[in-house]
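Only a single protein chain was left out; the remaining protein chains are all shown in position.
Residue numbering begins at 1 within each chain, and the chains themselves are lettered A and B in the order written.
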């Protein structure tokens, strides 16, 4: 029994609940191609699908030659992108990749939702690449199926918070998902493997770091569990508006952030929208022109927390924008405002450093992504994927192994790996 | 018996008629705060409310900590703005200022239409400032209640003209209210006190200058009364499209501007929209880059009127854009096109000069506004209000008195007054 989730997470569906009834989760990710292909969408929906039951999953639909219910978004993948996407899915834990459609349709709404075969029903460039990849899988499939992935970082996803914020939107430029995506993307592009956790999850302690997009709707119980997570040594990163309403979307009549106040180490009574972005005083994260916060500014008064950044403004300048609080054995880092991507990355990598989770994966070329997994034989695999039209060259820093895609050619620790455009290596440790 | 008018004037309501049944007029002005607070909205709605019955009025609702039916426009006032707004209302003739809400609500549509108390129900910054202001009023209230205000300039407001123009809009950028607001703002920022008059008003002769936004809909009787006002010595400023239709929104089958033709001293048969703004020939008002007219151009052929400005254009250049006509003992100044703010100000101040209505009030720093009134004891009050985040320093030019807000410290004619950011002085003449 399966169900194909279309572009999860979609807050109109409670995929977490649905997944309880499924034998295996399936997802239909449709992603950017050509210059917009960077593995993001496939990995994001893969991380989410894998986290629903902590199992492998299926890709039941994904881009054939092009997609669209008109002919405005026809972007056939560049050479190599069909194949690279298959391995992107597998390296996230997928056990199957299936296309929609097999052949392009000749009339109706999905005339331009193209297949592996075009309208002429003759083998063409897309068919040739899919066929080559399929033959490759026939050979190395047993080594890369049923992969197990163990991450140290999780994102807490609350669809109730999405809906609560939508009811009382704080901006036309930002919302629950822009913050969640920004946090996930900062981790993805830093090559940090991420799971998702849910308000109902009982495994918070499996993770060294939990990242919390605006948790606008939450019960006291959930907030207390997050507070305990910190007390017991966890590192929590919490975005603005968290703790504001209870599970009935009713604002708490307490100093904010409500039950998180002790773990957060501050309180606030007021907040303001920002008509124009503001700089943080003295550019505390050294990000230059990206040193800007926007849209929303909580007017934070630290109690025990250390103010990490202040607003640079005659009126708002007396309030903290970002804080960090040691609480029990752990820490709570709070973002009281909307950050630029570079600020978000700086805040998150700072917390990862504190948790001892950074290393060589953060030093790869920007377009090269690495993912790690264990296969059925208990061997460790490293996937190095090059999402760019130029070749990439970088040192291999893990224990020596063989490249499954190059006739098991050996790859030695310290040796430099060369990846062609839109190509990859899969190194299996010996 | 009262009725709280929401943001008057609102043309869907005939406030003038409603006011006849009220003991006292009440208004609910919601205004910009933070960097957008300049006293404009409070004074504009105050001028209008005061003019409905020529009496004092009540403020039954205005901004608490923030407003909005979502959380996109949360702009808590800067320190001092709560208090300055109270005196803005009083100096326009208000006898009460009341907030909406007392405390912020915890659910529903107005969750973010914040009160004097926040969601935490504890005294905070807004409460402290409202409390301080209330104690001040307890002390000086008897001196500043029931103020009488006597202005020499009025604006003729015709809601029928608004509706007639909306039915046959002449621009997406300008309409009846953009012109009315532009005229009112030019006078407000020149510190010229303004009343409103109505088509039904019988007190035109109380004013030395009457300013007429596009009077598109008007009976012959009204136009004849305006013509008589000029003949008897009044100075009339009239915007384009005035006189075009009768009271049934039917275009007059006469040379335009219909019954105003003799007082105006010109006629026109044609008009054109302007795709691009045009300069006036030779920059007659010396406003440099603001020497532009736009949207609408009546092709005016002067009869007895003096052409004050011509369009600078190969085709339109033969027609006048602005004219002035001496008619009987008064004058009619006509604007046949949409002016920039600086041109509007230049035209209006020219007419005020002609009417002997300019003086030291026009020489104050731009962010300082002055208003004059008589109190119940017959004493003359001068309110000096500083709408800015910087201190202001300027000479006091009226007869010596005392500053009611500074323990009645004396203020001598010729002495320089210092106002702190978002602060004010109320000088009561001896």
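We take it that a contact is a pair of C-beta atoms (placed from the backbone, for glycine too) under 8 Å apart; a residue touches a chain by one contact, two chains touch by 3 or more.
Keep in mind it's a predicted model, so treat the numbers as computed, not measured.
Of the candidate positions A:122, A:289, A:377 or A:412, contact with the hidden chain is made by A:122. When the whole complex is considered, the residue among A:173, A:389 or A:420 that touches the unshown chain is A:389.
Residue A:112 is the one among A:30, A:112 or A:176 that touches the chain not shown. Not every partner is drawn; the one left out touches chain A at residues 34-35, 65-66, 70-76, 78-79, 104-107, 111-112, 118-122, 124-126, 389.
Listed for chain B, the residues touching the missing chain in the whole complex are 167-172, 248-256, 269-273, 275, 296, 314-315.
By our rule, only the chains that are shown with their structure count from here on.
Rotation angle relating chain A to chain B: 120°, from a CA superposition, given to the nearest 5.
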